[in-house]
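So the structure is just underneath, and the comments pick up after that.
Only one protein chain is missing; all other protein chains are in place.
The first chain written gets the first letter, and so on, giving A and B; residue counts start at 1 in each chain.
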Amino acid sequence: MKTILMKPMLKRSRKENENLVGYTLLAPWLIGFLVIFVVPMAASLYYSFTNYNMLRAPRFVGLDNYVRMFTQDDSFWISLRVTFFYVLVMVPLRLAFALFIAMLLNTRRKFLGLYRTFYYIPSIVGGSVAVSIVWKQIFGNDGVAMSLLAAIGIEQRLSFIGNPDTAIWTIILLGVWQFGSSMLIFLAGLKQIPSSLYESALIDGANAWSRFWRITIPMLTPVIFFNLILQIINGFRVFTEGFIITDGGPLDSTLFYVLNLYRRAFTYFEMGYSSAMAWALVAIIAFFTLILFKTQSSWVHYESKEGGR
Amino acid sequence: MNVGKRSRVNSLLFHALSMLLGFFMIYPLLWTLASSFKDNSTIFTNAYSLIPEQWGIIDNYVSGWNGIGGVPFGTFILNSFIVASIGTVGGVVCSLMAAYAFARVKFRLSGFWFMCVMITLMIPNQVMIVPQYILFKKLHLIDTLTALIMPWFFGSAFFIFLMVQFIRGLPIDLDEAAKIDGCSKFGVFYRITIPLVSPAIVTSTIFSFYWIWQDFFQPLIFMSDTTKFTVSLALNLFLDPNSYSNYGGMFAMSVVSLIPVILVFLFFQKYLVEGIATSGIKG
Partner (left out) sequence: MTKRLRLPTIMAFLLSVMIMISACSGGTGNSGANGAGSASTSSKQETSSGTNAGSGNDNSDPEPVKLSIAWWGSQTRHDYTQKLLDLYTELNPHVTFEATPSGWDGYFDKLSAQAAGGKLPDIIQMDYQYIATFSNNDLLADLQPFVDNQTLDLGRVDENIVGSGRVNGELTGIAISSTAMAVTYNPDVFANAGVEAPIPEWTWEQFIDAMTRIADNTGKLGTESLIDTQTFSYWVRQHGQHLFKEDGSALGYEDDAIMVEFINMVKSLQDNKSMPTPDERAQYESRGKEAMPVVTGDAGVRFDWANFTVITAGSNPNLKLVTPPLKGGGENGLWIKPGMFFSVAESSNHKEEAVKFINWFINSKEANDIIAAERGIPVSSEIRDYLKTSLTPQQQDMFDYLNVALQYSSPIDPPEPSGFAEVSKEFIDAVNKVMYDQISPEEAAQNFRKVANQILERNAN
């Protein structure tokens, strides 16, 4: 508590010191940011106001790309809808699953390292050709999923992957299946909770359920917050799954926003329009991220009170 | 007695379910492994079978390891390893430094810079790659491994944000106590914070290595010289939808290329188990 008393005296010199320390620590990232990100970001922002096919110099067209996007391009709205649906369904499912498994693995049992490895593996084979082939097999019309349904009495020849009503669900399932990285982050968060907290709760006679709600969840909220923000951002930017498995089809039912944007840029040679789509996406994601950041003071529990933003 | 029995049943149930789930999780890996031993023409016709007609067919490994146009596959692995290692070390260190600054230091414009961090996370690479290519071309970095390392080396938003969250979850009293003991900000960072956020550091290392390892788009655009190709790029060279593809070789090399990633995971994940020194912080 002495520190608090000392603070007013030190305030001025300390502030200068803080600036120096802050920028020294930030310097490497700042250099990288200025060299590698700022210029390309500015360029892509500029392209978004041009007609640019990459093969020829960009031609300034003002707001044309944005106007076309909002008023003439059905695929923009389709892909926006598909992506929102994906984010709304996949993110909660994946996080809940990841947290559940992380809790299970945060115990003292045998083979935990093995299970952790198994559950993380989907995250490292996720974008591979093999996954794309296996997934199409499982959810094809003579796939394992169909056999399972037949076993419980639903006999129907249908390809989940090839049907516009069901294809998105196979991609959602793929997303949930790759819960490994969220799980690792939860595990790391759980490891950080001081065991002394649980010990004193045990002394107070709290049962497992109340320990979970009164200690684990509050202590984990910074990590939950992180996972939530990141999964939402990554959810909006989902690309690989739709690219390798359904290629946006059937009938645009898995046409994710970034897949649409990628096609515009590299298949249809509309980099200008694609850049406009990208910045619209940034605006959308930033909006939701900002809202979440605003809410965090009401539910995210930080040990340190300083530096809230 | 009764309690012991129940816990044994519980434990059995736990392991049974875990194994079952585990099987679903690693099925594609098993499938890749099986396919890597199959003859090219039977990979798809007998796609359901996890067991090749005969084990020990290493032809795929031989043809895959021969690589592309006289460049052995080992070269690609080495390139990926260099890029992923340097990129990971630099990325994790720089991210950690930036994260500490954001979480614990009050410096001017920190809010603005944090916003910049988040925006780099939101913009799709697909529209960044062409301007980045042009920029690297001007810097004469095209066709160098440096071009692949650079985007990761100075820290990435994901890890910065991750570590910010972990650092802010640490009790501030420790910092204050250390300061009274005469530690500078850097001292606190080095002696207190780094050990305490090691789970986050380990997690970041695992992710970073894998993400750089599997990145396809950047090597695709930045690399023209075959001897500087990375693994992900090389795997793509086995396939062409309009001519005869060497699927067997591709799957064999997929297996080989997963080994370093899994090794990195296995090596670092044990630090997650041990959960370094979290007791005795409070009270």
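Assume contacts are C-beta pairs under 8 Å (C-beta built on N, C-alpha and C of every residue); 3 or more make two chains touch, one makes a residue touch a chain.
In this text the structure is predicted, and so the values were computed from the model without any measurement.
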Chain not shown: contacting residue from A:T24, A:N163 or A:S195: A:N163
Hidden partner chain, touching residue among B:S18, B:S63 or B:T88: B:S63
From B:F209, B:F238 or B:Y271, residue that would touch the chain that is not displayed: B:F238
Residues from chain A at the interface with the omitted partner, ascending: 34-35, 38-40, 42-43, 46-47, 52-58, 132-133, 136-137, 140-143, 157-159, 161-164, 246, 249-252, 266-269, 271
Interface with the undisplayed chain - residues on chain B: 40-41, 43-45, 47, 63, 66, 68-70, 106, 108-109, 111-112, 129-131, 133-135, 137-140, 142, 216-217, 220-221, 224-226, 236-247, 249
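Assume only the chains that are shown with their structure count from here on.
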Between chain B and chain A, distance of the C-alpha-averaged centres to the nearest whole Å: 16
Contacting residues of chain B [partner chain A, same complex]: 11, 14-15, 18, 21-22, 24-29, 31-32, 35, 47-48, 90, 93-95, 97-98, 100-108, 110-111, 113-114, 116-124, 126-128, 130-132, 134-135, 150-151, 153-155, 158, 160-162, 165-166, 168-172, 175-176, 179-180, 185-186, 189, 196-197, 199-200, 202-203, 206-207, 210, 214, 216, 235, 239, 250-251, 254, 258, 261-262, 265-266, 269-270, 272-273, 275-276, 278-283
Chain B partner contacts - residues on chain A that touch it in the complex: 2-3, 15, 17-19, 21-23, 25-26, 28-33, 35-37, 39-41, 43-44, 47, 54, 104, 109-125, 127-131, 133-135, 137, 177, 180-181, 184-185, 187-189, 191-197, 219, 222-223, 225-226, 229-230, 233, 236-237, 239, 258, 261-262, 265-266, 271, 274-275, 278-279, 281-282, 285-286, 289, 302-307, 309
